[in-house]
Every structure is written in C-alpha cells, then in structure tokens.
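These notes concern the structure reproduced below.
With one protein chain held back, the other chains of the complex are shown just where they sit.
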Amino acid sequence: MLVSDNLIELFHIGHQYQRPHWALSDVSLRVKKGDFVFLTGPSGSGKTTLLKIIFREIIPSEGQIVIEGVNILRIPDHGIYKLRRMMGIVFQDFRLLFHRPVFENVALPLQVLGVPPKEIRRRVFNALRMVNLQHKLGDPPAHLSYGEQQRVAIARAVVNAPKILLADEPTGNLDTELAFEIISLFREINKQGTTVLIGTHDKELIRHFGSKILFLQAGKLLGKDALPSPES
Amino acid sequence: MLVSDNLIELFHIGHQYQRPHWALSDVSLRVKKGDFVFLTGPSGSGKTTLLKIIFREIIPSEGQIVIEGVNILRIPDHGIYKLRRMMGIVFQDFRLLFHRPVFENVALPLQVLGVPPKEIRRRVFNALRMVNLQHKLGDPPAHLSYGEQQRVAIARAVVNAPKILLADEPTGNLDTELAFEIISLFREINKQGTTVLIGTHDKELIRHFGSKILFLQAGKLLGKDALPSPES
Amino acid sequence: MRNLFSVTIICLSFLILGIFWSLSNNLQQVAARLGENLVVTLFLNKDLPEKDALEIRDKAGRSPVIESLRMVTADEAKERFQASFPELRDVLANLKANPFPASIEAVLRPDRAGPDAVAAFLQSMTATAGVEDVQYNRDWIERVRSLGRLTRAIGLFLGGILVLASFFIISNVIKLNVLSRKNEIEILRLVGGTNTFIRIPFLIEGTILGILGGLVSLVFLAVLIQAFPLYLGSSLGALQELLSFRALSISQGLALVAGGAVIGWLGSLTSVSKFLKA
Partner (left out) sequence: MRNLFSVTIICLSFLILGIFWSLSNNLQQVAARLGENLVVTLFLNKDLPEKDALEIRDKAGRSPVIESLRMVTADEAKERFQASFPELRDVLANLKANPFPASIEAVLRPDRAGPDAVAAFLQSMTATAGVEDVQYNRDWIERVRSLGRLTRAIGLFLGGILVLASFFIISNVIKLNVLSRKNEIEILRLVGGTNTFIRIPFLIEGTILGILGGLVSLVFLAVLIQAFPLYLGSSLGALQELLSFRALSISQGLALVAGGAVIGWLGSLTSVSKFLKA
C-alpha cells in the first residue's frame, strides 16, 4: 500500500510571502510513517514556513501537499480541525495562553476532543512530568522563564500522543542537557509510532540523534539524499 | 579609583516574584569596565531575572545595585532614561515594534537621543550590515523569520555603541555559524570599550569565547571564582 | 475591566434609546388625544324646530368621518359662554333674548378624517337647509398632523442616529473583546478545536453582556421615569403631558432586552467568524 507508507508528501511546494522573494521554492519530499526527521538550515532558510505549510497555517503559493492520502489544500476552513487533531505542534513562538495556568494550556488539545476530566488530568500530569514542569502546573506562562514556556509548549504537543509531531526550534531556549532530554523524549514517542519532524539549527543535536536530515538553503531543499527522492 | 574600576556592582540581590519561591537569592557580583562576561545556568535559574534587575525593569526584593557609582534603585521612574541610554539590551523576547520597518526599530535608540537623521541612517545601515540584515531594512519584523528578528534586536542594541551591552540569549534562534559571528561582533564592540554581559545556555559558545563566567543555579550564584569575589 | 466597559456602553445606548422611546410613546398618545378633539360645529338657524335639528343631526351622522354627535341648545351655549367669560355676565344679563344659536358638535374619527373626506362633509353640511354656519378649526387639524410628523421626525432622526450608534458601539466593543482574545481563538484552532467549539463561549458571553446591558438600562429608565415628574413638580399642565416620560410597556421592555441579546449575539458571531479563517 503506497498511501499507508508515505504519511506526508510534498509536491513542488513553493511559497512567496511577498513578491519577488520566494521563501520556499520547488520543495518535494516524503516523510514515511514512523520517520524521525530533522529539518535544518540557516536562519531565514524557510524551516518555519515549511512546517507552517504542513499544518496548513499557510497555504503555499504553489504545489500540493498530501497527508495520509488527503490533499490538505482542499480541506475547507471549517474542516481543518481534523488535520490538526492528528498533529502535535511546538511553535517557535510557543503560542500559549499567556494568562491561563500551565495545566489549562496543556489540557487544551484534550479538551477540544471531549476527553473526560479525570483522563485529562492523568495525561497532563504525565506530559508535564516528562518536561520537568510538574511543579509549575498552576502558574500561567506569563510567570515562567523562556525555557519553561518552551517546555509547556512541548508538553502540549505531546499530551495527545499525536500521529505527527511537528516541532519548530523546540530547544532554542533550553540548555544542552535539557535539549538532549527533550529530543530523547521525542525519540521515545517516535518509537511508540509518532512520526516526528523537528526544525532546528542545533548541529550538535542533529549529530547526536540525526537519522534523516532535510537541509534547507534559501528556500531550496538540499541533501535530498538523506531521504528517498520523491521522483525515484 | 574604586568607582571607575567597577562598572556594575550587585550587593546581596534577592528577588521573589511570588512567595515563597526565590528566583534569585543573595547574588553579589562585580563587573569591571571592559569585562566580557557570560551568565549561564539551566532553564529557570534566574538569568533573565538578573539581567532585568540590572537594567531596572525589575526592582529586586532585596539588596542594592550600583552602576557607575549610582544606586539605580534610588533613581525615580522619570529618570530611568539616563540609565537606559548607556545600555544596549537584547531581550530574550526581542521586544521589537512588530509592524514598523526594521530601519525604524534599529533607529529608535538614536531617535530618543535626537541624533540628526543623516547620522542615524549611517549608523543604522552599519549595524544592520554587521548582523547581515541590510537587505531586510524596509520589512517589518512581522515579516521576518525568528533568527532575523533576533538579529534586528541585536542591531538595535549595538547601534549606539553603548557603555554596557546586556544580551539575553542572543543566539537562541541562530545557527552555530551565525551565533559565532554575533559573539565575535560583541567581542569587537567589547574591545572598543563596551562592557558586555551575555546570558546564554550555549556551552559551545562559552567554551569558545568564555573569559569570565557566572554560573547561576536555582537563583544562586556558583562559580564565583571566575570573578573576583565582591567580599575579597 | 473591558466587560464592565461593554455592559456600560450597551446600557447607556439602550438608556438613551429608551428615553426617546418613552418620549415618543408619549407624543403619540398626545397626538392621539388631540386627534380625538377634531370637532366640527354646525350652527343652526335661530328658532329652527327641534325636528329639523334632529334631521340635520341624522344626516351628519351618516357621514363616515363622524365619530359622535352632540346637540347644544341655545341655553347651553349661553351657559358655557357665561362660564368662560364671567366678566361679561352683566352684558348678557342686559340682553332680552339669548343671542347664542343652537348648534350640533360633531366629533370626527381621526382615522378617517382625511382632508378630502372632511372637505366633502363640510360642503354637504354647509349646503344643508337649516345650517346657518359651519365651523371647523383647521388649525387644530394641521397641528395634529404636524405633531404626528414631529413624533416621526424625532423617532427617525434621533432614534435612527442612536440605534445606529448603539449598534456601532456595541459591535465594536465586542470586536475589541474578541480581538483581545484573537490569540486564544488562533490557539484553539491550532490544537484542533472545531469552529462551533470556539464560537460558543464568545456567543454566550456576547449575549449575556447584551442582556445585562439591556436590563441595567431598563432599571435606570424606570428610576428616571419615577424621578422626572417629581423633580418637575406638577404644575406644567398640558406641557407636562407633552414632555413627561411614560413607562415603556412590558413588551417594549422585553424588546429592549431581546435587542440587547441579539446585538450581543450578532456582534460576537461576526467578530469571531473573522478569526476562523486559517
């Protein structure tokens, strides 16, 4: 079965925020179910843009993108929630509810699914323990340090054991030990079946954990050899 | 002359955002004119808090802090601008005018000083070239990638050749090459007389550039040996 | 803080609206009462036999514009005159005969007393034998018409301005409310909330704010209506009736509250929907 093998497929994706500059151009790639992929490249090369296209925050100017056999550009606005529910996302700018307790923030993806409160509590505690934040559970992110906020965002992304985990620079505000812990956590989740795609510029992390690596340079995908070429 | 030697002096600084937790406790340190100091420590150890106290965004719960012989806790609200004008600050959350052009953002510290427009243009171009962003001059930060925004914040901090440069995690969103370039830039500015204090968790940077290192752990200062002890 | 602001604005808008509504209620009633006073007086020939007078009355009564008819005898007319002008009692006492003619007072139906119908009636009565003169206070008719126009004018101008203003203010306040929670809406969408899931709390909030605003304004309005006449004193006569507040009816009060609910609901709906795009 071809569909079940390729979880995410991008076909000739190009994106222009503003003429004449192409933030991404002709990016084609496949991510298989169970992959653990690093997306790297210098500042401004298009990592965030590519991830935003995958969770359909941005509609690309060109190309098609298929996730689980569904062309996500064809999903109407009111149906996007189905796509989002199979993803956990760590945003580069966190996107937390700044003045609500950490607990509520992490519980959000479960609440929209209607998970019963007891189960929510169990899973949220679990996720917070994994990122070492169980003691900050009642504080709002506004009262946390940057690294702590980043870990809340990570906990929220993994709390629902999503099919796909997208993480944009998830360790930018963490010290090396913590960063390694977090990526190890992602690795574990990956072993339980989640496909993981991490945007990062941290070479050390990639060197240590890197299996498949996508390298972006000024909006173009290099190092395709790390992945089976979509044309092959 | 004792005063001219110690640019920044902290005496038994302690800070409590909320009872009962102390974000900082009994921190005493001296930074000499011309020093190049790294402030490090794990996530949540108090780096940002300490820097915020130095530029008086936060009034510490305990202790005194003297900069250039002036007890900055005694400065009234309407006089703080004098302190801020001798500092360049890179904030961990950038604090840019999100919808104004990069140029305006970087020009701000010069505009409040009433520098003539021609001179402003010259210095802003210069600063932007140093962080590799001269081509984004007309775009607002809202249209930039994270690393680019961070570099705008850096350009704004150095544009005025300040006496003191405080940088909180200035390379968190930058790839290693760029991070090294930026710290080299800080080094150069330091050689021209600016005292530099960088909060970071990047061990590699510290290993490479580190001269004096302050290590924070749960709000307490370790590794004081790297600096002359204030008591000595 | 901002919720307090919303309620206050909604309340003020409705209060102003309610004041005008109440005044307009009142003007309409006064206009209606004046309309009831459209009277045509048919002066009869002196010494007309009662039989003929009754015939004239019956003829007048067949006209569709007539609401009621009343015979006024010469003696009655004299008494009325004496009551109205006591200083002239001597003059009348000096007269041998009663100088006043008998008359028939015809009250017109305001709903049917259009200019053409009234003109036809007046003409036919003037032509009737036994009718000496027909008096009809056209000024009064004009005044009533104008009062009707005035009521509508106030209703349209001020009421219109205020309804628009209220809607504008309220929907903007709700928009600001939603804008301040734009972040929250975006985040909910990003973690997989359906549009309905996201909308509901905003709709509830907007509706509650609207209802609260409407209720509070009703309370203020009631206080105002009670307090106004007290302050004015009771000696204004006709003017007081014209300008005093009349309480809104229960259905008008309910309409005000329901209007608040609808505005709050609509305002929230349109405001939230803007952010449910991506």
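When the chains are written out, they are named A, B and C in that same order, and each has its own residue count from 1.
We take it that a contact is a pair of C-beta atoms (placed from the backbone, for glycine too) under 8 Å apart; a residue touches a chain by one contact, two chains touch by 3 or more.
Computed from a predicted structure; not experimentally measured.
Looking at B:Leu108, B:Leu137 or B:Leu185, the residue that reaches the missing chain in the full complex is B:Leu108. When the whole complex is considered, the residue among B:His12, B:Lys32, B:Arg85 or B:Arg121 that touches the unshown chain is B:Arg85.
Of the options B:Arg95, B:Arg129, B:Lys191 or B:His208, the residue whose C-beta touches the omitted chain is B:Arg95.
In the complete assembly, the contact with the undisplayed chain comes from C:Leu176, out of C:Val107, C:Leu176, C:Ile208 or C:Ala222. Interface residues of chain B with the unshown chain, by the touch rule above, are 55-57, 77-78, 80-82, 84-85, 87, 89, 91, 95-98, 108-109, 112-113, 156.
Everything below uses one rule, namely that only the chains that are shown with their structure count from here on.
Take away chain B in thought and the touching chains that remain still make one piece. Contact counts per chain pair peak at A-B. A straight line joining the Cα centres of chain A and chain C is 65 Å long. One simple way to say how far apart two chains are is to compare their mean CA positions; for chain A and chain B this gives 31 Å. Separating the CA-averaged centres of chain B and chain C is a span of 70 Å.
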